[in-house]
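And now, chain A:
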Amino acid sequence: MCSESVAVAKGGQAQEAGVSAGAGPGFMALLRTELLLAIRRRADIVNPLLFFVTVLAMMPLGIGPDPEMLARMAPGLIWVMALLATLLSQESLFRGDYEDGSLEQISLLPQPLYFAVLAKVAVHWLVTGLPLAVLSPLLGLMLNLPAAGYLPLVISLLLGTASLSLIGAVGAALTVALQRPGLLLALIIMPLYVPVLIFGTGTVQAALDGYAYSAQLAVLGAILAAAAALAPLAAAGAIRISLDH
Partner candidate 1 sequence: MEFQFSSFAEFLAMNGHGPYVWVSYLVAAVVMIALAVAPLVIRRRLRREVAQELRLEEARRRAARERAEESRGAVATQ
Partner candidate 2 sequence: MAWQWFHRLGSPRWFYQKSSAWLPWLGVASLLLLLIGCVWGLGFAPQDGKQGNSYRIIYIHVPAAFLALAGYYIMAICGAIGLIWKMKLSFVVMRAAAPIGAALTFISLFTGALWGKPTWGTYWVWDARITSMLILFFLYLGVMALSGAFSREQSGDKASALLALVGTVNIPIIYKSVDWWFTLHQPATLKLTQASTIDPSMFYPLITMIAGFYLFYAWVLTLHTRTMILQREWRTQWVRELLGQTAPGRP
């Protein structure tokens, strides 16, 4: 597939929609194009999931098969691995578009870059965060997670991975102009993931301890709302810096 034509098509399509009727249709057009592209690159969807499952299968080999200990560690392990899987898949979020020039085209559109970033992040979440959350009960089963933990695990992952995708987009945008950003991206983004990790595992832990976990979910929701409002702005600024490079 010729990358240049994709770039032009993407820019053109979004431009038509964006010029005619403000940000809304442009956003939908971008979302549709991005989703189509993401689904065509099947490896990008499957690899983070495989990583997630493989590394979690290593855990009992490293710390021992004791079911009780695994049950106690399961929420934390699953959450940390979900975080790593998201982080690893984030590196390529803007890379292709940066290299084939479509990022530059998108940045020249009359609609704000904010919506373009939001569309890309939404697609990233649809192809990584969502499958991770769907897959997590299976891993809970392997790690002997008690029954009370499944529902909060899935809900907290659904909310949390969306925040992770949004926050990570800032890092991906900051490092997109660099040659090998992998480790640097992890270094700059990990500390910003801390609140999501704490409240994500906190949700599951509270459920396991027999408490209500709606408060933790509410905090996760609040983090998601704040991240959705602010992170694309920061990422858009970062993209402009990177394009300037």
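Behind the choice of candidates: all candidates are chains of the complex that A comes from, given by their letters.
We take it that a contact is a pair of C-beta atoms (placed from the backbone, for glycine too) under 8 Å apart; a residue touches a chain by one contact, two chains touch by 3 or more; residues count from 1.
The structure presented is a predicted model; accordingly, all values stated were derived computationally and were not measured.
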Given options 1 or 2, the chain of this complex that touches chain A: 2
List of chain A residues in touch with candidate 2 within their complex: 170, 174-175, 177-178, 181, 184, 187-192, 194-195, 198-199, 202, 205, 219, 223, 230, 234, 237-238, 241-242, 244-245
